[in-house]
Every structure is written in C-alpha cells, then in structure tokens.
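What follows is part of the complex, with its chains left where they were.
Per-chain numbering from 1; labels A and B assigned in written order.
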Amino acid sequence: MKNFQLKAKILSQTKIKDNYWYCELSALQAAKIAQPGQFINIRVNDNFDPLLRRPISIHGVSGEKIKIFYCVVGRATEILAQRKKGEYLDIIGPLGNGFNYRGGAKSKEQTILVAGGMGVAPLVFLAQKIIASKTLVLIGAKTKKQILCAEEFKKLGCQVKFSTDDGSLGFSGKITDLLKTVLTQGISSRIFACGPAPMLKAVTRIACENNIDSQLSLEEHMACGIGACLGCVVSTKSGYKRVCKDGPVFSGRELIW
Amino acid sequence: MKPNLSVKIGKLDLKNPVMVASGTFGYAEEFKDFFDLKKLGAIVTKTITIRPRQGNLPPRTCETPAGMLNSIGLENPGVDKFIEEKIPFLKKLGIPVIVSIAAEEGPEEFIVLVKQLDKISEISAIELNISCPNLQKNKLISQDAQSTFALVSAVRQLTEKTLITKLSPNVTSISEIALAAQNAGSDAVALINTLTGMSIDVHKRIPKIASWVGGLSGPAIRPVAVKMVWETYNKIKIPIIGMGGIMDIESALEFFIAGSTAISVGTANFINPGISLEIISGLKAYMEDNDIQNLSDITGKLKACKD
C-alpha cells in the first residue's frame, strides 16, 4: 500500500472533554485507502522541538476526511490541540498494517472489540467496517468519566459493555476480567483489542486459553514511522518486528510477551 | 550558467553531493513512495555485519530536545541475506550504493566482509563503521588513531573500491583520527556518527532506552558536527562527507562551507522523507543566486567575521 506525505487542512478541531480532542483533516489520497488499525504520523509544528512526528490512529474516514481522536499527554499533543481549523498539518499516511477483519466471524459467532482508554480510537473505525449486530464492544477505563466513544459504538449498532476500576460504570474491575466473563456467556470467534500493553498482554493470554483469534494494536516509541529506523520493534515468534510497518496490529499468535 | 553539482569521492563520481546516512534510510525501499530515489547522489545502507543481528532490546529510541537517542544495536539480516535480498532493489536504482559494514567482535570481521563485498559489482563503495556507539564495547576503533590506522590499512589492501571511514565524535580530537584514516589509505572520511547520550524517565527512574546509553542525532548536535568538519578539513586532504543534524538547505550549506565535499542526511529523513530532494534543489538555487559554478567554490570557504 502506498504512503503519502500531505499538507492536510484542519477541517475541525473540537475538545470532547478534559484532554480529549477530536479533529478532522482533509487528506483525500490517504483517506481513500485508509484501513482500520492504520495510523498517520503527524508533524505538529515546524520547529525542531518537538523533533519527531507523532503517530495517531485513524479514527474514521469519510470522503476526503481523516478523523482522529487523541488525548493531550505531553508536549506534542498539546501543540496539536492548539492548532486551529484552517491551518495545515504535515502528515504521512496511511501507515502500517491494520486489522485483518475480512471474512472471519461465522454465522452465530460474535466479534469482540476490547478498548482500554484511548484504545477506542482505531476500534471505532474498525466497528464501521464489520457487521455491527454481531459485535460486542468492551470499553474499560479507570472511572466513568474516562469512558470514551460509547455513543459512537452504539450508533453503529454494536452492543457495548463497560468496565471501570472504581465500579462507577458497568463491571467493577479490569476490562480483562469482564472479557473473561463475557467469553463464558457466548460464542466468540475473534477479538480485536487496543489499549495499554499490560491489557493487551492479558487479552492475548485469555484469547489463547479460549482458543480464539486475537489481533492487538500495539504502541512503541517511533522515530520514522515508515519502517526505516528499526526503532519500534516488538518480539515475535519470527524475531523482532516493526510496529510501524509490520504492525501496529499483530496476531496474538505471533507475539512473545 | 548551470551550476555543476557533481563531486568526486575517491573513485566515485556523484551527480550531486547529497547522500543519505547509514541507518536512517533502511535499504532504501521504505522511501520509494516519497520521492524518486534515482535523484539521490548516493545511498549508504544500514550497517551490516557478517552474521544476522537481532539488535538491542526495545525501547530503542526516544526524543530529546531537538534531537533523538537511538540504540538499534545494528539489527541487520547479515551480509549474505543483504546481498540476496537488498542488492537487487538497490541495483535497479542505478545510483551509487555505499555499503556500511561493522564488526561485532573483532576487527578481522571487516576483512571477511570487505573480501566478500569487493566481488560485487553493484557495490560502489564501502563505508567502515568503526564508530557505532551501540555495540557494548569499551573503546571504539575510531576512538584511537593507531587502531584506526591499522584497520584501514588492512582493509585497503583488499579492495580497489572507494573506502570511506566513518568517525565518532566521542573523541578528544577527531581530526587526529581522520588523519590516521587518510594516512592508511582511506579515500574519504564520513563524520559525524552519533554522540553518546542518555535520557532518563524520572518517574520510573529508568533509562528511556533499554540499553541505557544511545547515540544522539538530529539538529541538537549540528554545531558539534560543523565544528568537527571544519577542524578536520583544515587537517586532511581527502574528501569529507559531512553530517549531523542536517535538516534543510541552510544546514546542508553549513557543512559545505565548513569543508564537506558531500553531505549525508540522517535523522531528517524521519521527519521529512523527501528532504534530500529539497536540499538538492536548494543547492542549485543557492549556487545560481550566488553565481557559483562548482561546489568546490564554497567547500571550506569560510571567512572571518568582521564588520
């Protein structure tokens, strides 16, 4: 698949709540071919501090638009949030290998999406592409306030369940414990997950124990984002692989946690 | 008057002086979507070793002010697989291919590698990476003038191909090492490799890269690199390939004026994959604007400040 370096116009930039921002970019060439699980690599300004681009998942696509959903956690995301509608962002994308969602689920089996924290970002895009009625989304966070994108998933027709560490919404405890419970209740054929590394590790193990396919979207610190620097590797059964190029989505079967 | 961008490095004729730095351009394939690779002056490949190397544990990179640390640890498929899998693509580009090589254990590995690469006609030149900070060694070859002389001399006898020696900035006097390389028969020197550096996650109290220490690159190190090029230019006669924080045409020009015959773009490839082309056209424009016919008219032509 081809990558593009584009000057993408900011079509909208909206604070959803707290540090969470939703932004739409005009990036026709990239939008046309983008797949769920892929990301764009954004240069937030023209200076050399911050120096590197920042990888942000593609949260959705419509027409010429690429939608992103991000959290301000440090300097680059802070600068990104200050960029205004009408300005241009230098982006590269769509990058990486997304979720392999085609085929898959047999008639009665459901697909489970497991989203921890910001992990919702790529999964909303994925949910648009698969049959919503057969999709169960688990969204986990520390507390109710941090539960993200529930409405988006519901609008798409997915069934949504929550877990919060403090029990303020849905299942009280870890999202992976909710996943275990859910797996005992129905027939699931595959799990797609995105979230913090410890969560993904646990999801992989649970999927494995239940003999279900899992696909995990990983994060590693990236310098180039295009597979050139070999900076962003993870251990797999066939040696180190690059999260940016060979991933960010990996099958649970190949990863060595 | 059309400016002439061609330069000569040893036996190599480059149509322009802009190359890409080892380790920052993979084996070129990753960049094919971003610009026409044929336009580059030359490509320097990621350093290879005899055996395949897994490289270091992740995390391998982190950002620093106007710079980055890396500790890839020379992950590479090994020389045989390199020849088999990477050379065909590089060959098709029809531009000079400079293969960077390193030893994992002892200098004799350079001998083995040079003998093997010498036979391959698609390879235009060999770069001796005796300055990689990411192999846990006490002292690098390029941190000692005698060791540098010995290594380059030994290799020189084995090949007629253009030999480039890549130097470390982590030394008291880089020009002394460059002189040793020249005296041992190196056709050119490439400088600088990364400065050793370290960055700490103060909340977890762990280093930000798993191997503790890494190599610092990017605009942060440019003044150090420019100074080293200038110092070396005044001490040696062979061409210098200058690099270290080149981000745009202006910073590229700094290196020419300081005494580089050619330049390499490194970390900038990550931020702006098409930057090499921008530098090539910027160079043409600068020469036209300043009535400069040949690049040699600016190489090392730094004058004193005065009012």
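As a working rule, a contact is a pair of C-beta atoms (placed from the backbone, for glycine too) under 8 Å apart; a residue touches a chain by one contact, two chains touch by 3 or more.
Treat the numbers as computed from the prediction; the structure is a model and nothing was measured.
Though each chain kind is drawn just once, the whole complex in this file has A x2, B x2 as its copy formula.
Keep this in mind: only the chains that are shown with their structure count from here on.
Here the CA centre of subunit A is 36 Å from the CA centre of subunit B. Residue ranges on subunit A touching subunit B, taken from their complex, read 2-5, 43, 48-53, 90, 92, 220-234, 239-240, 245.
On subunit B, the positions that touch subunit A within their shared complex are 23-26, 30-31, 33-34, 46, 54-55, 58-63, 65-68, 70, 72, 75, 218-220, 247, 267, 269-274.
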